[in-house]
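Removed: one protein chain of the complex. Kept in place: all other protein chains.
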Amino acid sequence: KAQSAVTGGKAVDMVLLPKFLGILPFDQAHQGAEEAAKELANSKKLQYLGPTPENSVAGQIEIVTNAATQGVGAIMISNNSGDQIVPSAKAAKAKGIKVVTWDSPIPSAEGEDVFVAQVDFSETGKIMADMALSILGKDGGKFAILSASPDAANQNAWIDAMKNALKDPKYSKLELQGIVYGNDQSETSYNQALAMVDKFPGMKLIMAPTSVGIVSAAKAMQDEKLCDKIKISGLGVPSEMLAYTKNGCAPQFALWSFVDLGYLSYYTAYALATGAIKAEAGASFKAGRMGNYAITKDPTRKAGLRILMGPFSLYDINNVEAAAK
Amino acid sequence: MSWTAAQQRPGGAATAPPILEMRGIAKRFGATQALDDVSLTLRAGEIHALLGENGAGKSTLIKIMTGVYQPDRGEILLSGQPIAIGSAAEAQRHGIAAIYQEPLLFPDLNVAENIFVSHQNRGVVTNWRKMFREAEAILATLGVTLDVRSPARGLTLAAQQSVEIAKAISLNVRVLIMDEPTASLSAHEVGQLFRLVRDLRDQGVAILFVSHRMEEVFQIADSVTVFRDGRLISTRPAAEVSPQSAIADMVGREMGLFQRRAPAPKGEKLLSVQGLGRTGVFSDVSFDLHRGEVLGFAGLIGAGRTDIGLALFGIEPATAGQIVLNGKTETIRSPRQAMSLGVAYVSEDRRQLGLSLPMSISANISLPVLSRYLTRLGLIRTSQERDTAEGFRKRLSIRTPNVELPVAKLSGGNQQKVMLSKWLNTHPALLILDEPTRGIDVGAKAEVHAMIGELAAEGIGIILISSDLPEVLAMSDRVLVMREGRQMAILDGGAATSQTVMTAAMGQEFAA
Amino acid sequence: MKWLQRHIRPEQVRELSLLLLIVAAVLIFGSMIDGYYTSRTFNRITSSVAIITVVAVGQTLVVLTRNIDLAVGSIVGCTAYFTGAQLAAHHGMPPVVAVLIAMALGCVMGAINGALVAYGRVPSIIVTLGSLAIFRGILIDYSGARTVTTDSLPKWLLELPRLNFVTIGDLDIRAMFALAVGIVLLFQIGTSFLNVARQFYAMGSNPDAAELIGMPARRIVFSAFVLSGTLSGLAGFMFLARFGSITVEAARGMELQVVAAVVVGGVNIFGGSGTVFGAMLGAIMIGTLEQSLFRLQISEFWRDAILGLLILLAVASDAVILNRLRAIWARTDLKLVARDSASPAEAKR
Partner (left out) sequence: MNIRARLLRWETLLLAMLVVIAGLNIAYSPFYLGVGNIVNLFQLSIEKIIVALIMTLIIICGEIDLSVASVMGLASCVTAWLFQMGWPMPWALVAALAVGGVAGLINGFWTAYVGLPSLAVTLAGLIGYRGVARILVEDRAIGGYPLWFNNLGQQPQFGPLTISIVIFLAMFAIMAVVLHRSALGRLVYVMGNNLQAARYSGVRVRRVKLLLFVASSMIAALAGLLYAARLGSVRGDMAQGFELDVITMVLLGGVSIFGGSGNLLGVGLSILVILNLRNGMGLADITGNTQTSVIGALLILSVLVPNMARMIHTRWKGRET
């Protein structure tokens, strides 16, 4: 199908809403979005608004509601509220505001126009399984997951995807011992990681699909001098993981570019708000330096549309230093 | 006793150099002129009594001397030099210490710590052993035995007062102010305290002494000052004043000391107590009480009189014995239940146990019988509350501009009257009065006594717990004497004299 | 027994009872968990308790004066982040200087709270609820959402949590825990043997009386907050050493853990009574429960429910034990008094 042209220069009020403020990945997304805003010469300033972490759900709902009151053009949400955001997102949508989710979608897709997915969520499960296998070797072994909170939709989706992937006979040697939650706080994650060592005898790997959890787990294993027995993997930021990859605690981990994710989200929201594309499967457009993207049905949710950014970057001793710069 | 010695001291106090002079002091609280142009001179080696009705301004003057309040007008001279007393700490540096009307202890600190709490010069490190020893020694000079290691929480009021006194005399003071120190002491402790006060006087300390007990004042004071309505009426050497003239100065008219209540005819039996006891506190108490009878409870501090009251009122239920009220055997487990049986208990500690200080007079008076003031929807009829309070204000002549005033704003004696009103308002059949005249002036005391007579005449049975021995003797039909949690004797009106009561209260010691 | 009762108060015996409760908890968990009695368990519990304990010492001082410091979590977070940022920028900084920076920063923050409470006469709960948010807000602005990463920190710092103070047989006593215990001892001795400490207790026991008898009430409250802030600063440094990567979220919510430790440790929340040692026992009690519950093979989701129940039971049984003790003491008190007063001559000697 023909690419829709996204023409810049229009004035659209746009809001970028992270899960909460104060965490590096979201700030990187903000940078990417600013970059796109400049490229598209949007005369209206991009608002980067977020709640505090302990008030994330109520805060996100409040920001979406206020944005609806102000009648902005588009709002980009990294949803931390599950389906609880639905009523306010629907209300916003009813006022003609484009609702784009990024990083973490609205599970039921209600009130959402399109989800900009960083990677395919079932792919995430497979990647985590692959990393586990490559670290533990052919003989596999026992491992456990250190997640963020039990309420984080994307974490839960990834973990489900990984459980699914493990059914493949290829991974039959991998044994998942349990899931533990560190609430995206370094101290809780650290203590949980230590406790896992006792709780799961024979555990050889901690898989932490959270950038806070993975660093804390690595530090915990290093402090306990357990790095040769228990390895760490998951999703992490290269600059934070550099030391642990170099000393072998975390030989391999993955991530995508949050800068690109912010950039692509902005393009998508802008294209929707200016009417360059419609939120329907098959629509496609050119997102500046990142190239062409198309809206498709989201195969990982029952309903909903998505734009898939991809791909994963896998980091290990060979490339982590360059990426950390 | 040595009180004759005090009269004959050579030199005479009036010639001694003044230490603390107050000149033209005035202080106003809102609409109340608490003090109006009063002057007072305290001299070394002199015991100066300050008299006045409740609310006359005595405590206010004292608080000005100790830097708690700042005067609106007037000056203070210490050894002839004008000074400003900005805070209690400053007063202490000037050598001025006070025992306040209401004990101000630290409930979590132990007795010894309380005694030495305001000593700034005891070094950096606490020498516990030494502190305990000294505390015990100071208390011993007072004739009080307390466990100096136990926290002050839960001490009886009298014990608290003893600690306050120990605290003040432990400081090397030049001016010692005592605001009703004897209000909750019994005769024995008062004697002990007076010996000590005289010792201090002889060491050249200036002492200001406030009391509503006339006989005490004339036992110890060298000179007497009388206040009325915030104004100074007179300052004279004690020898030139008689109790009658002092009372006339106080109230502005002639008035007698209290008289023995005429014995009233006994009614039917109201209360019968058999072998009452509470483990570890008191035991084996038995007595009868008839309608219209006043049964006095006498004894030393901590003799357990209050505890019997608490047991009858259900606060600390008895663990042994039986209570027969109106012919029915009752187990009293809670104050609520006691009240429903017609028992009322007027507590000895009005600040901690008796009143809700920030709340209005009328709200305090209606509290125990709040249900009487409710509409069908459970709302409070405040006008009816006010009417009741107004009634009591007139009946007990409570000095207050209006009954909506928070109780905290009243002088000590008037607070006591509010508490009495509160319990009279429950229309009790059995009224337990624990130190009902603590801290109230002669006029009010006479009123309370008259009221006790009236109530008895109305057929109420009254238990009168009091450390004021003359009061107990004058008011009671019979006197029950307690000692260390045991009942020593029940003396009939005629047999009860201060001699017999004290003998029973103290065992052989007094006789010796 | 008599001698014991004369020289030990029930409040001191309560600490013994808390200790017994901890021992009981350890025995029960030991029978339920294989390989529980290892040096590793000991290590886990002691390390996780060390930081909370240091903060709880400061909190105890504040609570004694009938105040509360809810800003401690934010102070720990701020000092950890700021000290971390400084160390990352100046690798050559001597350890002592780093510790001093952390403590000085905590001291300043505590002084702000203390000044507002003591001299501004604002209730402490209001001040610290406010500064809890404000300090955190300042940190977020200052940091620009960046994280202090482990590998930006000097090596000695990262070695610190692993450093042993002494090794007794199998048991490693880590330096951090030893430091915490040292601080507890220091303050326990201070609060029981310094005359100024009496004033802390007096202030909380009866603030009106304290003022009336001329205690420097404001200075006492102020210094309690300064000490709490300073100790929180030190805890911030320990936090940095232990966790390495510090986000702006560091130590968020720690105030509740600390208050829980202090309350479980028997410090009266309305001031006047309680000890630093008790607060440490409270922290250890909660730490033991938390760490041990984790080891049980139960679902992650059951942990908080059980933890809540156990804390309640700990507080309740502690209160029951204390009440019984008080009753025993009171009874013998009366007898002692009775005996003494029967022979006044003897008492006077």
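Chains: A, B and C, in written order; residue numbering restarts at 1 for each.
Please note the rule applied: a contact is a pair of C-beta atoms (placed from the backbone, for glycine too) under 8 Å apart; a residue touches a chain by one contact, two chains touch by 3 or more.
What you see is a predicted model, and the numbers here were worked out from it, not measured in a lab.
Across the entire complex, contacts from the unshown chain go to A, B, C.
One of A:51, A:73, A:125 or A:238 touches the chain omitted from the figure, and that residue is A:51. Residue in contact with the omitted chain (choice from A:96, A:137 or A:150): A:150.
Residue in contact with the omitted chain (choice from C:26, C:85, C:133 or C:178): C:133. Mapped onto chain C, contacts with the missing chain fall at residues 116, 120-123, 125-127, 129-134, 136-138, 140-141, 256, 259-260, 263-264, 268-270, 299, 301-309, 311-312, 315-316, 319-320.
Within the complete assembly, residues 20-22, 47, 49-52, 54-55, 57-59, 61-63, 65-66, 69-71, 81-84, 86-87, 107-108, 149-151, 153, 156 of chain A touch the chain that is not shown. The set of chain B residues touching the chain not shown comprises 30, 70, 72-73, 315, 334-336, 338-339, 345, 347, 352-359, 363, 367-368, 370-371, 374, 378-380, 404-406, 409, 422.
Definition applied: only the chains that are shown with their structure count from here on.
Distance from the chain A centre to the chain C centre is 38 Å, each centre being the mean of its Cα atoms. Here the spacing of chain A and chain B, counted between their Cα centres, is 74 Å. Measuring from the averaged C-alpha position of chain B to that of chain C gives a distance of 43 Å. Annotation for chain B: no residues touch 2 or more other chains.
Counting only residues that touch two or more partner chains, chain C has none.
Those residues of chain C lying in contact with chain B across their complex are 6-7, 9, 11, 192-198, 201-202, 204-206, 208-216, 268, 271-273, 329-331, 333-334, 336-338, 340-342, 344, 347-348.
Interface of chain A with chain C (complex): residues 21-24, 26-27, 52-54, 150, 178-181, 184-187, 190-192, 194-195, 198-199, 212, 215-216, 218-219, 222-223, 225, 239-240, 242-244.
Of all residues in chain B, only 67-68, 87-92, 100, 104-110, 113, 117-118, 122-126, 128, 136, 140, 143, 145-147, 149-151, 154, 279-281, 302, 484-485, 507, 509 touch chain C in the complex they form.
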